[in-house]
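Take this structure, written in structure tokens, and hold onto it; I'll ask about it next.
A protein chain is absent from this complex, but the other protein chains hold their places.
Up next is chain A:
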Amino acid sequence: MRDFEYSRAETLSGAAGQMGEGASVIAGGTNLLDLMKIQVMTPSRLVDISRIGELQGISEDGDGLRIGALVTNSELAADGRIRSGWPLLSRAILAGASAQIRNKATTGGNLLQRTRCPYFYDTAMACNKRSPGEGCAAQEGVGRMLAIFGTSEHCLAAHPSDMAVALAALRAEVEIRSKEGETRCLPVTELYRLPGDRPDLESVLEPGEIITAVRLPAPLADTRQVYKKVRDRASYAFALVSVAAVLEMEGDRIASASLAFGGVAPRPWTDPEAEQALVGAAPGDEAFGKAADVLIEQAHCHPDTEFKKPLLRRTLIAALREATGLAKPATGASTARIPA
């Protein structure tokens, strides 16, 4: 770890005042501190936002919810309103990390956690995300955890968050406050930038901008919500692939589908055409497979991620089977119950 200055902000405007060149906010610290210890991140100042009251708590927001950026992953997953109206979100969060980490991890920090590409973590290896222009050691290296959508020749890294995938399928928005105190909102998927030739720039946040909340729109009554994550062990591992699905049925046909995919792209991946392919379809492996094919068609694989094509295809089918009742729901599937 490099030496850094530390200051604690009590208010949002106080935080804005402390944010200068080379500064980084710290929330739960579960990602940032790890990266600082190995000098992958070397902020000259940490602005501790963890005590700012305005960033705490979950509140009702019209028919939706506003989740403060400091709400911990544990708190969010356990919230009764979330569990009944947006169960997908609870499931996705609980599919990530460990109980101890979730107790510290925050909503804002989770969205902005960095990739798990092992070459990003190893300062002896070239990485364009750490130092643009240096090269990408993962290209010809070990690539099991890399992305297959939205990558560029400069970076193949995947975004590791599970929570963000659920938020994308739930069409959530991120609330952002600028240094000057102005607030803007963006769909979760638009928070992220694709790597292009600047993989070091991961989000659209301007210097000094802070995530203040996540806004969940009103839940859709009677949607089936499924989060299905496949990983290299039963828990405490990042997704090889994950699928978040929110389905609305009309009789025995699919009326609408909102899908997002994790472990496969630099941001929660969405594919409107794959969603469209499901609309009006009668549930079944064939219809699901067609939608999966639409999705998979866009994939570009590193030799080590070729497996993600069949795996993602199968995981999507499995998730849709659960969402449409063809399969008995496993842990990870729930129906949204909307209080009348």
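Note that in this section a residue touches a chain if its C-beta (ideal position, glycine included) is under 8 Å from a C-beta of that chain, and two chains touch if they have at least 3 such contacts; residues count from 1.
Keep in mind that, in the parts below, contacts and distances are computed from a predicted model.
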Among "MoaD/ThiS family protein", "Xanthine dehydrogenase family protein molybdopterin-binding subunit", "Glycerol operon regulatory protein" or "ABC transporter", the omitted chain is listed in UniProt as "Xanthine dehydrogenase family protein molybdopterin-binding subunit"
Across A:44, A:59, A:100 or A:123, the one contacting the chain not displayed is A:123
Touching residue (missing chain; options A:107, A:212 or A:315):
A:315
One chain is left out of this view; which of A:183, A:235 or A:276 touches it in the full complex?
A:235
If the hidden chain were put back, which of A:51, A:81 or A:144 would touch it?
A:144
Chain A, residues in touch with the chain not shown (by the definition above)
1-3, 37-39, 116, 118-119, 121-124, 137, 140-142, 144, 228, 230, 232-238, 240, 307-308, 310-311, 314-315, 317-318, 321, 327-328, 330
